[in-house]
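I'd like to ask some things about the structure below.
Of the protein chains in this complex, all but one are displayed in their positions.
After this line comes subunit A, so read on.
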Amino acid sequence: MLVPVLAIGGLGVVAVMGVVAAFVITGWIGQPIPVLGFEQTFDQPIDFPHTVHASLKQLDHVPADGQAMEGLGLDCTFCHRTVTTQANAGVPPVGFCATCHQVIGADGNPQLDILRDAADIIGDDGPEPVNWQRVHRLPDHVRFVHEPHIRYLTANPSEVKNTTDGVATGPSGVCSTCHGNVAAMEQVEQVEPLKMGQCVDCHRDNGAPTDCVACHH
């Protein structure tokens, strides 16, 4: 009697230790556990495909109403307007999307109708903002500024990492260093860890400040 109980008990202990170890290891690496559904993507109010807008390649994505298409190959800075000048890259207002989508895309396309409703083109509840979910978010005690990075990487293309399916020249060519190949993403996800180690490694290699106060103040 005693032996099986011990065996089962021992198994339980091993199982618990295994789960704890999994948490510790994944915590250490800084990656959430995918099995438990913690992925670095969020359901957005509109399924906005970066592929369609930013890629230059033939796409798998077929719009609800259209035929298979090539990406539009828009510059990242076309939509993320303040990325070259300010701390935040910024996400365009609905009115900006509407300049195209007032006419582009068939009526009744469910995703575009959410957009048109928000831009007050259809429906009669007035204009309202789209509550995009933030994907990349550093803790509040870190100050990240896009401007110096875009400026430096544009001037030093040898430091750029990862490739992009979109426009590869100018400011749009450097985003992949930290954001991966966004132009190939149906749904934006965080691919680089963007932990302090990565920031400081690059800063050290490129003569950028590594003083704590540069990032923490």
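Note that contacts are C-beta pairs under 8 Å (C-beta built on N, C-alpha and C of every residue); 3 or more make two chains touch, one makes a residue touch a chain; residues count from 1.
Convention: contacts and distances are computed from a predicted model.
Engineer: According to UniProt, what is the chain that's been left out of this complex called? Choose from "Phosphate transport system permease protein PstA", "Transketolase", "4Fe-4S dicluster domain-containing protein" or "Tryptophan synthase alpha chain".
Structural biologist: "4Fe-4S dicluster domain-containing protein"
Engineer: Considering the complete complex, identify which of A:D43, A:D107, A:D125 or A:D140 is in touch with the unshown chain.
Structural biologist: A:D140
Engineer: Out of A:G66, A:P148, A:G170 or A:G197, which is the one that touches the chain we can't see?
Structural biologist: That would be A:P148, which touches the missing chain.
Engineer: Write the list of subunit A residues that the hidden chain touches.
Structural biologist: Residues touching the hidden chain, for subunit A, are 139-141, 143, 145, 147-148, 151, 209, 211-214, 216-217.
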